[in-house]
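Every protein chain but one is kept in place in this view of the complex.
Moving on to chain A:
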Amino acid sequence: MDSRKQALMLKAADSVAVALRKLEKGSVVSVFFQERMFQIVLKDSIEFGHKFAVVPMRKGDDVRKYGEVIGMASRDIAVGEHVHVHNVEGKRGRGDKIGRRENGTAHGLSAP
């Protein structure tokens, strides 16, 4: 990781990048992925270590980091928005969702 980098995207499939320093709302951020670089206008201020969207997401879409699913968008998310607990929810360990899904099961738990 280069000290000049403001943000880091880990895998090509990712929908978010990680801020490597505090980034201000309205600023244009250069996001690096391997040898590529693209620019994103931030719609929110992003704290060190927090994430922002690099692609638009619809409510219900998978959110990806490390090339893997880290959760689901709980509302539509625009490019440059802060991506965190206010607009993403986890899909695993959701005992609170038991019985509320269409098929009556939660992930990893077989139907009674």
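The working rule: a residue touches a chain if its C-beta (ideal position, glycine included) is under 8 Å from a C-beta of that chain, and two chains touch if they have at least 3 such contacts; residues count from 1.
Everything that follows uses one rule, which is that contacts and distances are computed from a predicted model.
Novice: Can you work out the missing subunit's protein name as recorded in UniProt? Choose among "Deoxyribose-phosphate aldolase", "NADH dehydrogenase subunit M", "ABC transporter ATP-binding protein" or "Altronate dehydratase large subunit".
Specialist: "Altronate dehydratase large subunit"
Novice: Contact with the hidden chain only, please: which chain A residues?
Specialist: 1-5, 8, 10, 18-20, 47-51, 63, 65-66, 68-71, 83-85, 88-98, 106-109
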